[in-house]
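One protein chain omitted, others in place.
== chain A ==
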Amino acid sequence: MTGAATALDAEDGTLPRAAGRTARVPLRTLAWTLGALALAVLVLSPIASLVLAAAQGDGTLWPHLLAHVLPQAVAETGLLLAGVGVLVVVLGTGAAWLVSAYAFPGRRWLEAALLLPMAVPTYIVAYAYLDLLHPIGPVQTALREALGYARPRDFVLPELRSLPGCILLLGFVLYPYVYLPTRALFLMQAANLIEAGRMLGRTPSSVFLRVALPLARPAIALGASLALMEALNDIGAAEFLGVRTLTVQVYATWVNRSDLAGAAQIALVMLVAVLALVAVERRARRGRGFSGTAQRPRDLARRRLRGWRAASALALGLVPVAIGFLIPASYLLRAAIARITRVGWPASILPEIGQTVLYAGLATALAAGLGFLVAAGPRLLPGRLGPGLLRLTGLGYALPGAILAIGLLAPLAWADMALSEALTRLFGSAPALIGLGTGGALVIAYLIRFLAVATGTCEAGLARIPESLPDAGRMLGRGPAATLARVQWPLARPAVLSGALLVFVDCVKELPATLLLRPLNVETLATHLYGEAARGTYEDGTVAALLIVLVGLVPVLVLMRLGTRREAATARP
């Protein structure tokens, strides 16, 4: 490699600059490593403060937990994750295959609609479904009337407030985390191999099972791990539906027993378990190449469906959209209209939209940029230290949001203290708190929490770029950073964008850190909604809930438009 580059330089008529290069490379590496270190310190600071908090505890909690809490909580959490995992993989991969491999009327529309469920906070979907499916709710009442039963006691559907209910609900809301990266993979890279499979006479199902599915494994694994992290850290829906997950136990320990040390201990043990699972998955994938060829990524030639086949494809694709979005959202819409006609439009809603977009937007821009760098880092940083540091920056996603936010308080306070001392030394006095209780704290919290989402999506995008392209860039005398900017960045841009979309929607929905850290007099759509839901009048918050959906929808549409433009460009000969 180095030899080839030197030879090219020589051919070019310039002198080999081997000596100069050896002097510069370590400096550049040092700068990148320091950057990675800074980011890792930022992300690890709340975890470090949780470790300190956990160390304050005396450990007397554990015999109690082992005897009375963990057997049941671990089992329930395991079943929940297994169920949600299967459901998101089946729904997400199936939906991605449907819109990538087949052409049918309404496909474009369906492609965007399949993302909708992730715009609604899960606990609100749980509230809406309990309203709808409760024995005295509209569905069961209508069913009883149709079937001629007089009383609820005579005919009752299975209880939604149960583990299976929670699995179904979370699965239908979280599958877009799998759908989005998997669809991007089918679109960009798998086309040649899938078409080769088709030409070799494989049946469609065999092409899917033998070619598409194995190729999509990194994307599916990424999406499933994001969805499972969401399910694991969910508190609202699980608590409401009566599912006692480990996260619910963390909250009970903290809130009901004022035992932050104990809560931090449980959360950190969970974190270690999550990391172990992620490591196992990575190890299982190691050594298999998933990158494509150097040809321009292009669209898969879609099999055109007609007649009843087209209709059933559309209907099939609409099932997850309907369950995950259309049904709960139309229920919310009905409640919102009733609310507006009864008491009018909430006066505070406009500034709330502004605050929501401001903080989520800032955090998304930061996360997308840094996420790309983190994903590309291993290509820039030789050795193990740099890439190891970068791997750590994903940890923020593996903790429940409220616990992460609590962990962030101490580092923010410390930074405030240090800054205040420095300012006092410079100017003789210092202003009020700059970190704690300001918008800056929110942006930092979002960044730490959701950086893994951006990184993961960028990694999946970069993994699809054939090694030969950056190698070619390097051979043409570009440095690693220039190759990154000129070769990988343009190729990975769709992946960066989908990562940014996920991060943005996540930030808009984010609740626990926003509640804890936001400044005085600041409400976002999510805190407004929760303020109503928590006092038992969530119907009054439905306007905010719908706006969360709308604000989350705009980037979905943008992304889809970009995707369509690219498709149009690739279609040209």
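As a convention for this text, a residue touches a chain if its C-beta (ideal position, glycine included) is under 8 Å from a C-beta of that chain, and two chains touch if they have at least 3 such contacts; residues count from 1.
The working rule: contacts and distances are computed from a predicted model.
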### Query
Of the candidate names "3-oxoacyl-ACP synthase", "Extracellular solute-binding protein", "Thiol-disulfide isomerase/thioredoxin" or "NADH-quinone oxidoreductase subunit N", which one corresponds to the UniProt protein name of the undepicted chain?
"Extracellular solute-binding protein"
## Note on the structure
Touching the hidden chain, out of A:Thr203, A:Ser258 or A:Ser312, is A:Ser258
### Query
Which residue from A:Leu27, A:Ile136 or A:Met199 sits in contact with the chain not drawn here?
A:Ile136
### Summary
Omitted-chain footprint on chain A covers residues 64, 67-69, 72, 130-131, 134-136, 151-153, 156, 159, 161-162, 239-242, 244, 248, 251-252, 254-260, 335, 338, 342, 402, 405-406, 409-410, 412-413, 416-417, 420, 423, 426-427, 431-434, 436-438, 512, 515-523, 527-528, 530-532, 534-537, 539-540
